[in-house]
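What you see is the complex with one protein chain gone and the rest in place.
So that you can tell them apart, the chains are marked A and B in the order they are listed, and the count of residues begins at 1 in each.
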Amino acid sequence: MSVIARWLGPVLLLSGAAFLLSDYHNDVYRKMLLWVALALGYNFLFGICGQVAFSHFAFYGIGAYSVVILLFQFHLPLPLAIVLGVVICVLVALAVAIPSTRLEGFYLALATLALAQLFVVVLNEGGALTGGTSGIANYRLPDIFGVRIRGPWFTAVIVLLVVGTYAVLWRLDRSWFGRACRAVRDNPEAAAAMGVNVARTKVIAFTLTSALAGIAGMVYAFVDNTVNPPIFGIDNAFLLLFMVIVGGAGRHAGAVIGAVLLFLLPFWLSPVVGHHHVLVFGVLVLAAILLQPRGLIGLFDFAKKPS
Amino acid sequence: MSKAILQVRNLTKRFGGLTAVSDLAFEVREGEILGMIGPNGAGKSTTFNLIAGTYSATEGEVQFSGEPVLGLPPHRIAAKGIMRTFQHNRPFGGMPVIENVMVGAHTRFTSTLWSVVAGYSRKEEIEKRRRAEELVDFVGLGDLRDADVTTLSFGQGRLLEIARALAGEPRLILFDEPAAGLTQDELDRLGGIMRGIAARGIAMLLIEHDMHFLLPLAHRVVVLNFGAKIADGLPGEIRADPAVMDAYLGGSHAAA
Partner (left out) sequence: MQDFLELAVGAAASGCVYGLLALAYLLMIRPTGIINFAVGEWAMVAAFGGFLLLSKLEWPYPLGMAAVLGFMLLVGWATERIAVRPLVARGAPLIAPILALLGMLVIFREIVSISFPPDPHPVPYAFGIGRLDFGLLGGSYQSFFIIGVTLLVFAATWLFFERTLAGRMFEAVALHRRAAALMGINLFRVTALSFAGGAGAAGLAGLLVSPNISAHYQMGVPLAIQGFTALVIGGVGRVEGALLGGLLLAFAEQLTVRYAPIPSGFAQGVPLLFLMVFLLVRPTGLLKARA
């Protein structure tokens, strides 16, 4: 009961807000929430488990394309399409993670960078299946039990996704698994001596967060009702990394702050710098790493209790 | 006499042409503190790493409570009940003291990943945290339970290593030069803690350089030189053994 109460409050609050917003602001709000979900998952992978991967956004794309292709090219029912989409994400994640986590160093970063690039190539060359360079458009979310979910109600679905993602990651973080992940990040050899199966822990963390990204992508597919290759380019993989670094790697609150800030910054900056907000991101990341490695959340802690 | 918990037989490690450990045999008995000494390069560290699973042996057999453990990866060896400390402390820098100790209990958790996600693992988590708190108190770091590990002194870091090893509910702890880098006060405290561990029935294998620390503490001592065992006996016998004195005092180190 208390468990339900604990998560119900945020769900009601965050989805209630959607009913007060205009259509345009609902759209912005949805995308911001999806970035928060992605940043939370990426923070677990990079900030907590210490794995540098560039594939997180690609899995978002794999999830989005999978569900659209399964629904509208193969005409599968929605639940089956979702389950199969998750299975696809898990299989791709395992195929990348099992060999590359066996090796020391930055092999995962490179293998996932290649995967992210390869994904876009496959999308562009996928012919009728992926819709090539123009992607797939003009579809809409199938009715669920005869109900058509749209407007703020769809935003509420995204809120459920974000809160669900947070709940799963929060519980994992506060368990033997989260501690094993942090131990692997801080000192793999000592972690192994404590009985942590380092390779397995990495593979599980990678697969799990990749699957979460895939699920977020499935929801995203019905935000704009179009999927196309440019959306899932490598730039967004960098942006995700930057969100986590600027917000504060290893902290859930940091990921949320980073995602919200870097998502909203372009809206505020566009009158000043036009489309060149990415330059500001670059400077922010450099400043964070050089001056405040704990990110904005570290700055916040510092202000809260000056020592 | 209690029965052997760790039996090492015929243990050999060659690095290319160099034989670091040759045909070594010894055993550790239940609740016993076994010291292993020898001059630099005698093969102590190699032996340690072979038992802990960080090196693979060229030949030989290691049995832990009757089960072969040689060749298992380090995490499997920890799960069997052999925990270790590091000579250069290796804390998990991003976690407070208590969490570090709880990582040591990793292999003792029974809840599955699914039950964690479903929220059914709270009880076990609380129980293990309470045990970890007891261990932090036991090694005397009670006041620093929630401290950032990067703020600990070297001596405190060594105590954390011990609490972390104990959290794995081991039946044998391997200590890699536990006295190295400690002050006399810290050494006295460490000796007391180790006797306390022995009183709990946990066996210990100490690789050590400092004979002043080791000889009063150990129940039995194995002496290595050039990768082979040259003596094995009570500390008093070792002190009087001419072969040991030769090997050891041949170097610059003074015995007790």
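Here is the rule we use: a residue touches a chain if its C-beta (ideal position, glycine included) is under 8 Å from a C-beta of that chain, and two chains touch if they have at least 3 such contacts.
This one's a predicted model, so the numbers in the text were calculated from it and none came from an experiment.
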Visible contact partners (per top-of-document touch definition) of the missing chain: A
Sole contact to the chain not displayed, among A:V122, A:A253, A:L269 or A:L299: A:V122
Option touching the unshown chain, where A:L110, A:A137 or A:L264 are the choices: A:L110
Candidates A:V11, A:V28, A:A253 or A:V278 - the one touching the absent chain: A:V278
Touch list for chain A against the chain that is not drawn: 50, 52, 99-100, 103, 106-107, 109-111, 113-115, 117-118, 121-122, 124-125, 234, 238, 241-242, 245, 276, 278-279, 281-283, 285-286, 289-290, 293
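In this section, only the chains that are shown with their structure count from here on.
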Separation of chain A from chain B, taking each centre as the mean of its C-alpha atoms, in whole Å: 42
For the chain A and chain B complex, residues of the former touching the latter: 3, 168, 171-172, 174-177, 179-180, 182-183, 185-187, 189-198, 204, 250
Touching residues (chain side chain B, partner chain A) in the complex: 52, 54, 73-75, 78-79, 83-84, 86, 90-95, 99, 102-107, 109, 111, 113, 116-117, 119, 121, 125, 164, 168
